[in-house]
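All protein chains but one are shown at their positions in the complex.
Chain naming follows the written order as A and B, and within any one chain the residues start at number 1.
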């Protein structure tokens, strides 16, 4: 059901640790599917120097966090903000439809971590664009 | 890509069709292939084979042959029992009593009836997943037409006090259905002592083939068909009979009944070894009832970690297990059974179900006991929920 890339990131997660002196920490969760994702960022001069995660969740959630942290390292905050769940899912060579929202969780966690950093710096948090949950089967179903 | 070290501990999802059962089925594909409804002699073998299988199923359930109706599996049996009674007795009343922990084949069927104007009472369960007969009695109303309570739960293995519930149903003259899909071959099932009017079974849960099951319907009970068409099965269930499948069901239930008590003893020993070993992991708990449970069922929660990721890591180690029921593993919903037992959402996602089978050995159990702690630790190290003292890094 999962691609080889998903399984690789699940079995050998990248950046799976805590950054004790993180500049931004984002935690998002979805009670319904019982997943919680926490992203840590080390930021210097608007650039993400280091990123890591902790995840309580399914295979897709773990792989999405692993891939997402890889993708944002070295990016500016603006570039990282623009990384969509679609891009994460594509980098993972696809996710099963009912697991797409696990990558949404990664996108949301990155946004939360960036906003946490902005708030710490006394800046306005950035606004979420179109609800990422749209098109995800995760929230709606019973 | 099948693993060299393969330990199958998901016998509640499905079982290997036993090779003896397959041998019994084989002649009915290409040799005795006649349509059992046909008149000519080459169809006689199919007809005889079906009736022989019906006798075997009846014998295993303590029923009369004329009370056994073959279906395409547990799901059809459950759907038929509930919808057939709702349709035949809907004029008398529109209230149905069931429990919060039934299989989806029951729950989604009564939900569909709810949309058609039926009222459903979902009985709660205690922390062990047990329904109290008193709660059944209290839920009964003048317009109650059906009570449906499963004999044993597929996720946590809890065995319900079905005999008492049956007595209550009988004393109120209410029709009583029980989903016994998980119980066959594991615990004794007798439709008379259970006081049931309808009972569902499915062959692939006890060494038979997938796609065939049966519904016991007490003689004289009025029920509408679910499948309309030809005159098969005493005109109650249409469709050309799945002759090889029915033969397989007969062979499997006969086999399962013969070896049941010996097997149950062996399962209980292995189960104890497995549960005792797993509970040495800190922050782990057994779901379901400690004693009133299926001999082959183990269901454990490990705090702070999620079910699917345990499964994937176990699979990488050659262990096939499950979280919740297989039928819902494609969906993301937490287990409705664990929620009903009072577990919070995160935990209702996190249980590990290991269901033993006749091929399970002590060595298998020991191997599993070697693998699980490592897997649990690895996931706990990854989880944001794990407290410091349980982390290795």
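As a convention for this text, a contact is a pair of C-beta atoms (placed from the backbone, for glycine too) under 8 Å apart; a residue touches a chain by one contact, two chains touch by 3 or more.
If you're wondering where the values come from, they're calculated on a predicted model, not measured in any experiment.
**Q** Of the residues listed, B:16, B:164 or B:345, which one is in contact with the missing chain?
**A** Once the missing chain is taken into account, the touching residue is B:16.
**Q** With respect to the chain omitted from the figure, which of B:121, B:322 or B:360 is a touching residue?
**A** From the options B:121, B:322 or B:360, the contact with the absent chain belongs to B:322.
**Q** Please identify which residue in B:55, B:95, B:108 or B:268 touches the non-displayed chain.
**A** Touching the chain that is not displayed is residue B:108.
**Q** Touching the hidden chain in the full complex, which residues of chain B are there? Just list them.
**A** Residues of chain B in contact with the hidden chain: 1-3, 6, 8, 10, 13-19, 21-22, 26, 29-30, 33-35, 37-45, 72-76, 78-79, 103-106, 108-109, 111-112, 202, 204, 209-212, 224-232, 238-245, 308, 311-312, 314-315, 319-322, 325-331.
By our rule, only the chains that are shown with their structure count from here on.
**Q** Roughly how far is chain A from chain B, going centre to centre by Cα mean, in whole Å?
**A** 38
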